[in-house]
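A single protein chain has been omitted from the complex, and every remaining protein chain is retained in its original position.
Letters A and B name the chains as they come in the text, with residue numbers starting at 1 for each one.
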Amino acid sequence: MLNGLQFGVMLFLMSAGLTLVFGVMGLINLAHGSLYMIGAFAAAAVAAATGSFVLALMASLAAAALAGALIELTIIRRLYDRDHLDQVLATFALILIFSEGTRWMFGSFPLFLDVPPMLAGPVTLPGGIEYPAYRLSIIVIGLLVAVGMFALINRTRVGIRIRAGEADREMIAALGVDIAKLYTFVFALGAALAGFAGALVGAIQSVQVGMGEPVLILAFVVIVIGGIGSIKGAFVGALLVGITDTMGRFLLPQIFALFLEPSAAVSVGSALASMLIYILMAGVLVFRPRGLYGVA
Amino acid sequence: MTDVVLSTERLFKSFGALKATNDVSLDLRKGEIHALIGPNGAGKSTLIQQITGHLASDSGTVRLMDEDLIGAGPAERARRGLGRTFQISSLAMEHTVLQNAVLGALGQRGNVMSFFKPVMKDAQLVSAARAALVQVGLAELSATRTADLSHGQRRQLEVAVALTLKPKAFLMDEPMAGLGLEGAQQMIGLLTELRKEAPILLIEHDMDAVFALADRISVLVYGEVIATGTPEEIKVNPEIRRAYLGDEVPA
Partner (left out) sequence: MTRESWINVAALAVLLGVPLWALMADEPFIITLATRAAIFALAGVGLNLALGTGGLVSLGHAAFFGIGGYAMGILASHAQSYALIMEAPFLIEGTKSMPVIWLVAMVTSALAALAIGALSLRTSGVYFIMITLAFGQMIYYFAISWPAYGGEDGLSIYVRNEFPGLNTLVPMQFFCLCFAILCLALLLMNAIHKSAFGLALSAARQNETRVLSVGMKPFHLRLVAFVISGAVTGLAGALFADLNRFVSPTMLSWQMSGEIIIFIIIGGVGRLFGPVIGAMIFILLEHTLGGLSEFWHVYLGALLLGIVLFAKGGVIGALAGREKAHD
């Protein structure tokens, strides 16, 4: 269950950036998974070089934000006025370039990022359950980021501009807000969140080329469920997906074991579990084609 | 009674606290042009959307040829005989003029699920399309790409496509919009002829056109019809003059 929360929180980090970019700029960005990967690789490289986990995390934020800003300035900028197909293709091309580029720089074998020794052990929670400290800290960090995002969107000037931009792009330009800078900022912010998520997860799973895309696709599911453009939707959607997936994988084989023989139960159960979140997505779509909190 | 082609009865639509349509009852009779005028924000668009089926009313009915249109979406209403032109030209830009007209004729005939016969060689559809184009004066431009047409020509094409539907009533949303003097004259001439095919519910801002064309005028203000009458009656109505016409129209 806690794993589900952790998974959900990590998905939120991915989805928040994606949904913001879509909400404010109207751009669908497939390369978001690559930014996740870049963050993870940067963290692994820095951790290997300096041994400091904190530095590694900072490196991941910086590297991803930088990469994000860079591609925004050179390529993404040209895509805002294009139709979605063009955006999909161009960002897909970026995935290819980034993935192969990373493979060229770091080779095909996965890198490893170690959990900082301070957080390596288990923590005893109320109720007597033991849970890895590291995963717990991810949950905490994720929740802090979520709070931070709410604060940013709802309480700061930048946040107001972002929300206005979502509602009416031409209007805020007319009001004199520097759109170009705002867009670059939003894009880089989303990238940084993705990179950060990548680094955090890199310590639990390995760091390898192609790690970003499955997460990206899950982030899409989250956004579809939560509604494009809504941070709240991303949060709720992410937790929903994270928990459903984890619990599903755990519970479904057990449920099937009640009336099927063990090996069949495991195979049917796990096959169904892997489809569960998509079924959830389909279900949400039937009733709310714009997602739970969609701003249309 | 049998003279009425299109009618709305006691239409209501609110958005939260805003009453966009407040007890609107209108009718459109055979052979007439009934103009609907009103200041911006009066609720004309909302009313149109309810008549065409894009928006569901809170209460009230819309009838076409005495049939209640409730539950029918825009496509269904078009099939039942409601022909419409748009304020902002809504055409397939990559297609030619003829192709757009053929699309209309195809819609009228039904049977779009035909996969093997080349549609532009279908004699019946093409001749129906060409006839409509002749009527609006676009026959020479039939092979032109719609994106290459001038604004006025696109407005004409809009009318042509509506014609191919052989509608029972026309709903025209600001057909004069963006037309210069000459274009407006042409359109006025076209609409005058058109009313013989089917009556027109005309939403317009261009007062010259309205007074030239309309048999009856209804005035919509803040979602309510405050008056309906002939152009002369409306012109001299003191309330309307004060509220809307101001001194645009001499007494």
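We take it that a contact is a pair of C-beta atoms (placed from the backbone, for glycine too) under 8 Å apart; a residue touches a chain by one contact, two chains touch by 3 or more.
The shown structure was predicted, so the numbers you read here are calculated from the model rather than taken from an experiment.
When you scan A:M1, A:A49, A:V147 or A:M275 for touch with the missing chain, the hit is A:M275.
Only one of B:L6, B:V102 or B:A214 touches the chain withheld from this view, namely B:V102. As for the chain not pictured, it touches chain B at residues 52, 73-76, 78-79, 84, 86, 90-96, 99-100, 102-104, 106-108, 110-120, 122, 125, 143, 145, 161-162, 164-165.
Listed here are the chain A residues that touch the chain not shown: 22, 28, 75, 78, 82, 84-86, 88-90, 92-97, 99-101, 103-104, 213-214, 217, 220-221, 223-224, 228, 267, 270-271, 274-275, 278-279, 281-282, 285-286, 289-291.
Criterion: only the chains that are shown with their structure count from here on.
One simple way to say how far apart two chains are is to compare their mean CA positions; for chain A and chain B this gives 48 Å.
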